[in-house]
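Sharing a structure, written as structure tokens. Questions coming.
A single protein chain has been omitted from the complex, and every remaining protein chain is retained in its original position.
Per-chain numbering from 1; labels A and B assigned in written order.
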Amino acid sequence: MNVIAEVSGNIGSIGYGLATLGPGIGVGLIFGNGLQAIARQPETYGLIRQNMLLGFVLVEALALIGLVAPFIYGL
Amino acid sequence: MPAMSEQERRPESDGRDFANAAWSVPSYILSGIILYGGGGWLLSRWTGVAVFTPIGVIVGVVLAIYLVYRKYGR
Partner (left out) sequence: MKALTVLAADEFKAPGLELFDLPPIIPGVAWFTKPVLLALLSSLLVIAFCWSAFANPKLVPRGIQNIGEVGYTFVRDQVARPFLGKDADRWMGLLLSLFFLVWIWNLMGVVPFLQFPVASHIAFPIVLAVSIYVLKIYLGVKHQGGIGYFKNMMFPPGLPKPIYLLLAPIEFLSNMIVAPFTHAVRLFANMFAGHIILAFFSAVGFWFLFEQLTPLGAPVGVVGVIMTIAMTGFEMFIQFLQAFLFALLAAMYIGGSLHAEH
């Protein structure tokens, strides 16, 4: 089988680049919807803030695991 | 903590609490990964079984999420 195209170099950085797609969308959705909710009902700011933070920490965990993954699997 | 009643909660302290929480989230997760992932890596070097490193990382992430939840989520 002939090689038609190939990507060479540090594959860990490519992996991390792909891994930032999901968390980027996730953070945007969380805070975008949170902002809309605050705008609609400002008196529930405390409740919305707590839930935004919870969602954010889960999404950020994925992003940081993606950052560390090349080092876990030995680059 | 500034007074717990909603009426006395000034916007500045709200901003401070939220900014503290938001900046501490990546910091806790990263330290959890480094600490328990590093511990798992050392354990896998000692025993020779390579699976302890990812287990350590996952444990660190879970603990960091729990820490943020207990500290800022209530």
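Just so we're on the same page, a contact is a pair of C-beta atoms (placed from the backbone, for glycine too) under 8 Å apart; a residue touches a chain by one contact, two chains touch by 3 or more.
Values in this document were obtained by computation on a predicted structure and should not be read as measured data.
Listed by label, the shown chains that the missing chain touches in the whole complex are B.
Remark: the residues of chain B touching the chain excluded from display are 1, 12-13, 15-16, 19-20, 23-24, 26-28, 30-32, 34-35, 60, 63-64, 66-67, 70-71, 74.
Everything that follows uses one rule, which is that only the chains that are shown with their structure count from here on.
Annotation: 16 Å between the Cα-based centres of chain A and chain B. Here chain A touches chain B in the complex through residues 45-46, 49-50, 53-54, 56-58, 60-61, 64-65, 68, 72, going by the rule given at the top. The part of chain B that touches chain A in the complex is made up of residues 6, 9, 14, 18, 21-22, 25-26, 29-30, 33, 37, 41, 53-54, 57, 61, 64-65, 68-69, 72-74.
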